[in-house]
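One chain of protein is taken out of this complex; the other chains stay put.
Then we have subunit A:
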Amino acid sequence: MATAPYNYSYIFKYIIIGDMGVGKSCLLHQFTEKKFMADCPHTIGVEFGTRIIEVSGQKIKLQIWDTAGQERFRAVTRSYYRGAAGALMVYDITRRSTYNHLSSWLTDARNLTNPNTVIILIGNKADLDAQRDVTYEEAKQFAEENGLLFLEASAKTGENVEDAFLEAAKKIYQNIQDGSLDLNAAESGVQHKPSAPQGGRITNEPQPQREGCGC
């Protein structure tokens, strides 16, 4: 069997945060199901999705926690920042208020995650360029000033949705490679499965070469 011994080598935990209605659940749905959910209900508390991606030849499983943007759930959703390796901070490019609230989202993210957590800023609903209320440039500048990755995306057309999740994963993977992320520590948001030989072993004897079915 030529496939890798395990389905994936890492699990990265992500959270998606941002005001209500900015399209967090739609982004997640687009990413996991490749479909746009036009009439997505408000998220109650938190929801959860997974998908396996590949970064530098490594299979990585993303475990993504989509939080409710409504203020009344804030106390509940704050508990999910713990141990996230990546955070997608989303605003709606057609609603300035959602952009103005970013600093409070960022404060929460910084206070409640670990210093290595990779935060990516996402301006969603890029398909609605005619109703744009936040320019690309100012958001880009905000991201740079705060050391965030940044992309504009559309959960509707799917534009940049893959990239949003992938860019963050690449950065996390890079942090692992250069050793700035300690995998042995609890709640780093990353779980590593060390490569094991094909099949487990019952004894410690070296694995002999086997032939095919002998019957």
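A few comments on the model shown:
We take it that contacts are C-beta pairs under 8 Å (C-beta built on N, C-alpha and C of every residue); 3 or more make two chains touch, one makes a residue touch a chain; residues count from 1.
Note that in this section contacts and distances are computed from a predicted model.
Not shown: a single chain whose UniProt protein name, out of "superoxide dismutase", "Translation machinery-associated protein 20", "serine C-palmitoyltransferase" or "Component of oligomeric golgi complex 6", is "Component of oligomeric golgi complex 6". Set against the missing chain, the residues A:A87, A:L112 or A:L148 yield one that touches it, A:L112. Listed by residue number, the positions of subunit A touching the unshown chain are 1, 3, 5-8, 11, 13, 21, 41-42, 44-46, 48, 50, 63, 65, 72-76, 78-83, 112-116, 182, 185-188, 191-193, 196-203, 205, 207-208, 210-215.
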